[in-house]
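With one protein chain withheld, the remaining protein chains of the complex are depicted in position.
Let's turn to chain A:
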Amino acid sequence: MSKKTLVSFTLNGKATDVAVEPRELLIHTLRERCQHTGPHIGCETSHCGACTVDIDGMSVKSCTMLTVQAEGSEILTVEGLAQGGELHAIQEAFMQEHGLQCGFCTPGMITRVYRLLQEIPDPSEEEIRYWIAGNLCRCTGYQNIVKAVQHAAKKLRGEAVQSSHALMAGVAN
């Protein structure tokens, strides 16, 4: 064990100080010190992306970054997306398009999509699939996640959009 270092960063708009060992991974700091348990851990080889957070305008797998490297940075996690009780368009879209089941990949997926849609506001299906390829999902088969991204993209561009799963479609007859 080595000495702890004081690290300061902004977490979802709030100034945050933590004292950590140099070896502490950012994901553990967020989850265990800052009580932001939305980002998850799904592997130890940096593949799954369940730990994805947004740092200084980049999607980062927080299991692959030391907390001390986050000094001075702006960190956004899934907990910081909804504003004033209003869901972010991406969150709403995941619900409308059934883009989640167990919800374990969802915080990382949504955080990744948050950055993706700023980089490419009108992505093609191929672009969506490619640019979320750092995020694994075991439940959805991705298809409804793609729909959710398209749904959110439309909404963020100010276009009218409806859930592709009509509530009463199976019932009326």
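Everything below uses one rule, namely that a residue touches a chain if its C-beta (ideal position, glycine included) is under 8 Å from a C-beta of that chain, and two chains touch if they have at least 3 such contacts; residues count from 1.
Just so we're on the same page, contacts and distances are computed from a predicted model.
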item	value
Candidate names "Na(+)/H(+) antiporter subunit B", "Carbon monoxide dehydrogenase large chain", "Light-independent protochlorophyllide reductase subunit B" or "Nitrogenase protein alpha chain"; UniProt protein name, chain not shown	"Carbon monoxide dehydrogenase large chain"
Identified contact with the non-displayed chain, of A:V60, A:I75 or A:I128	A:I128
Absent chain, residues of chain A that touch it	1, 21, 23-24, 28, 31-32, 35-45, 47-48, 50, 77-79, 81-82, 87, 91, 94-96, 98, 100-107, 110, 128-130, 132-146, 163, 165-172
